[in-house]
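Everything below concerns the one structure shown next.
Omission of a single protein chain aside, the complex is shown with its protein chains in their original locations.
For reference, chains read A, B and C in written order, and residue numbers begin at 1 within each chain.
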Amino acid sequence: MSTDAILEVRHLSVEFPLRQGIGDLIHRRQPKVVMAVDDVSFSLGPGEVLALAGESGCGKTTAARTLIGLGTATRGEILFKGRRVGGDAADGPAISLKELRQRAQIVFQDPYESLNARATVLDIVAEPLVVHRLAGSAQERLERVRLALEEAGLRPADDYLKRHPHELSGGQRQRAVIASALVLAPELLLADEPVSMLDVSIRAEILNLLNALRRSRGISILFITHDLGIVGHFADRLAVMYLGRIVEIGPTRAVLHDPQHPYTRALLSVVPVPNPRLRRQRVILQGETPNPLDLPAGCRFHPRCPIAVAACRTAEPDLTTVRDAHRVACLLVAPASDADQATHDPAHHEGG
Amino acid sequence: MTEPPLLSVRHLTTEFTLADGQVARALEDVSFDVLPGQTVGLVGESGCGKTTTLLSVMRLLPGNGRISGGSVLFKGTDLLTLSEREMRSHRWTDIAVVFQGAMNALNPVMKIADQIREAILLHDLMDRKAADRRVDDLLELVGIPRARRNQYPHQYSGGMRQRAMIAMALACSPDLLFADEPTTALDVMIQAQVFELFKRIQAEFGLAIVLVTHDLGVVAEMCDVVVVMYGGMVAEVGPADSVYNEPQHPYTQRLLAAFPDPSQSADLPEGGQDLATIPGTPPRLNALPPGCRFEPRCERRIDRCTEASPALVDVAVPGSGARHLAACHLLGEPEAGDA
Amino acid sequence: MDRRSFLLRKAGLALLTILVVFGINFVLFRVLPGDPVRSVIGRGVRITPETQEALREQFGLGKPVFPDQLVDTAGQWLQGNLGISWSLRRPVTEVLASKLWNTVILVGLAQLVAIILGVLLGMLAGWKRKTPLDAGALGFSLVAWSIPTFWLGIILLVAGSTWFGLPTAGAVSPENTGKPLLSVLPDFARHLLLPALTLTIVFLGEYMLIMRSSIREVLADDYILTARAKGLSDWQVLRKHALRNALLPIVTVIAINIGFIVGGAIYVETVFSYDGLGKLFQTALVKQDYPLLQGAFMLLAVSVVIANFTADLLYVVLDPRVKDT
Partner (left out) sequence: MGERRSRWSGALRGAGRAIRRNKLGLFGAVLVLTALVLGVCAPLLTAYAPTDIIRDADGHGLTFAPPWEHGPLGTDDAGRDVWTQLIYGARISLTVAALAGFIAISIGSLVGITAGYVGGRADAGLMRVTDVLLVIPDLPLMLVLIATLRQMDLRVSPLAVLIVVIGLLYWTSTARLIRSQVLTVKERQFVDRSRAIGAGRIHVVRRHILPQIMPLIVVNTVLVLSTAILVESGLAFLGLGDPTQPSWGTMLNFAFDRSAITNGAWWFYLPPGIAIVWVVLGFALLGNVLEERLNPRLTGHHLEGGKGMVAVPGRSEA
């Protein structure tokens, strides 16, 4: 992996111990553990947008929260510009969580929930400056808040400073959240489903805003989403997660155009397309995502996989490269050397 | 137009009394038809009045809401002229509803089977024993194992709750099903399963479905006819194919452009491409514009747009036989005698 | 959290509470000035040195306070030996047993009526929002909540005795004291009426108020809309869907209230000189009869703990989603 990456995640695992009932204590049962994120690795270059996509419960949000210290990693390491987050300086270059939180910012899904109703826009956007004691005078603070608001598209800024969240529309709220993330001039933005609560027309505006920030400021963005419909417009690379693992990762166009993992293929086939004339072959997986408390052995996708073979029940596939940076975790996907031979393409198993 | 419509909503107008005492027209002059066995998509952004339309048709508006004009013809009967008691007998037996986010739409302290059976017994359709058998059949139809019939809603997953809700809606064999954002809180795969189920029951029972949603993709995949709503009015109505491929109302045009098409995304340039946007925000009920409700956000507005609210005009390709209407001053004035 | 864990936790809490009450009693007993034997037997009581020694032995008063006295006392209390009342010179257990039923009947009757009426009227008030019924219910509830129980008792006592000739003291008339309850039932009922009415009014207000807001919250829930869409009439919606969901907070409130109910009984029995545990408690307080006071306290606390646990059981029955609240 490239060393000039803004963010590098190596073998990250996050486990949640389940709360035990009194019965469990009496019977001395082992505490159960939910593997929310399981051995996930990826890196993010400067100015790059990586989309982390998957259904609810796949671990994408947990991963993002862990990166910014809102959750605790059970295993693995997180490197910000080559410096280990929360690491010991003795083991090489390290960065404190406090400093990371100054240089990386998170934008949450729900703009109605992520703003304190009793604060003004000024309070909200200035909060990072206050927390990190970065603006000396009130005047300087005001100036930086104004700049951030304008950059987030709330113009003229003075109209918004004294407003409370309930006086803003959904899109304006999300812009305020983004402004408060911008005020510290971060190098990395974690965007956790930033548009999923917004209406179509507003959604497009926010996505365009994020895109503009990436272009003008070179901010790297980790974009968490459940909506594969929007990633094509926005992300350079796409990682698809299933039950805590990355099952496929690669350049967005490659993954969307030529998905290799049967899960990715199914997921893409059911994304609604706004075109009544398009009649696609859809792969609707039956049942629901299994309980993460009781993961199936072998490939964790095999119980729902339309092309699973016997080996899938026992062997757990690792990510293997199929072409360039396109990597897939499936036993039936041929590694890079055979990539050109179409006969190994799992698409043929499906007849489609 | 040979077949008489199952549901015909005509000039429906609904008002809400807001907290400050102001009366706002949440629905103005809403008209559309639903033919038997058809799937109609009621689509629009939040606050456009799509759920209010549903509640008005069912006469289930909250205390501050009031239907002030128009008619709702179901098989020729105007539901708005009925007494409350008569209206009750139409609910669920003729028109049933699958509500949004089935978690709260199901009673948390009542077993699933009992909730389904309740409607059957209420409308005196069969005796208790037969009703129990019917509940089992319905659960099997929607794919819920019989072993789970006596569980409570909190023991179900989101997808299963929505299936249970659908089973419940089918209990009295209605002719029309309203589905209000039936998959909003669900994952795409579960959403696909639920829509598959909708298609199956429609094929099996031939009922008409009105799908209330904000998702243009879902409408394209599910619906024969689209009703695009904006600010409590119908902006455009027509066959899905015409509306998506030849949208006439500026709002529909912009909305479709703002909606990303994943089937096209492989052709996008590296690093993506900006989506089209609609500047501004939808009107709030307490500050409705005097003329066309889309006028403040419309790039093609003319003087008349601020003065009068446009009526629906026929924009169908001549000779196509399709009924495609749009409400925009740019499209001309309605001819006399138009509905 | 599953039901078993919930109930086990509640049972644990009940046990802990009883232990704490015992602890309070034990400690308070020891901090009283004077000879500990005297505090078991009472000051003015003449007893032989042998008896005194026996008692000393029984309660372990010669031994160190901890752990011996604690263990001995706990043993005695577990056997139902709560000492001897100073003022009545009878075993505390015996005195308590003789008063228990009068109070149970008084409190039980008042609670039953208050709960049934409160749920019914509160439901109607919450349903018919902003009607005279709603305003009346709210007004009554707030006033009932604001009246001190004992003062309401005094008012009803004056009114009842002046206008209706109802008795003002005792659980039965003096000439009927000691006769079997069944043979003097009408007399007993006449004595019961005013105290029970007082307690009913006091708690009715609160139950109405809670039920009113509870039903209003429930009626705003989505499943109520579903029920209406199914074709249920308003009354059917209330009865079949709203009621059970709205009752859950009431059960919690009743559980919390049980402690206050005991307080109400003390006030009312004092005002009406009603021959029950509350009056006994007040008498013991006035006469500084500590063994009796503590025995009564223990009995009341244990009853409340048991009643509270019963309410938790009821909650489990009513709500399939039992969670740690």
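Structure notes:
Assume contacts are C-beta pairs under 8 Å (C-beta built on N, C-alpha and C of every residue); 3 or more make two chains touch, one makes a residue touch a chain.
Note that this is a predicted model, so its numbers are computed, not measured.
The chain not shown here makes contact, within the complete complex, with A, B, C. The chain not shown here is touched by just one of C:A97, C:V286 or C:L313, and that residue is C:V286. Checked against the hidden chain, the listed residues C:V143, C:A189 or C:L313 yield one contact partner: C:V143.
Only one residue from A:T72, A:N116, A:Q286 or A:T314 touches the chain missing from this view: A:N116.
From the options A:I106, A:L149 or A:L168, the residue with contact to the unseen chain in the full assembly is A:I106. With the whole complex as reference, residues 13-14, 16-17, 20-21, 24-25, 28, 31-33, 127, 129, 138, 142-143, 145-151, 154-155, 157-158, 213, 216-217, 219-221, 224-225, 228, 234, 237-238, 256, 258-260, 262-263, 266-267, 270-271, 281-282, 285-286, 288, 290, 293-294, 296-297, 300-301, 304-305, 308 of chain C touch the missing chain. Residues of chain B that touch the chain left out of view are 10, 59-71, 73, 78, 80-81, 84. As for the chain not pictured, it touches chain A at residues 65, 68-70, 97-98, 101-102, 105-106, 108-110, 113-116, 118-119, 127-128, 130-132, 177, 180.
As a working rule, only the chains that are shown with their structure count from here on.
Least step count on the touch graph, chain B to chain C: 1.
Centre-to-centre separation of chain A and chain C, using mean CA positions: 56 Å. Work out the mean CA point of chain A and of chain B, and you get 33 Å between them. The touching residues of chain B, counted against chain A in their complex, run 45-46, 157, 159, 187-193, 196, 214-221, 223, 240-241, 244-245, 254-256, 258-266, 268, 270-278, 281-282. If you check the complex, the residues on chain A that touch chain B are 49, 55-56, 169-172, 199-205, 207-208, 211, 226-236, 252-253, 256-257, 266-268, 270-278, 280, 282, 284-286, 288-289. Here chain B touches chain C in the complex through residues 58, 60, 63, 85, 88-93, 96-97, 99, 101, 104-110, 118-119, 122-123, 152, 154, going by the rule given at the top.
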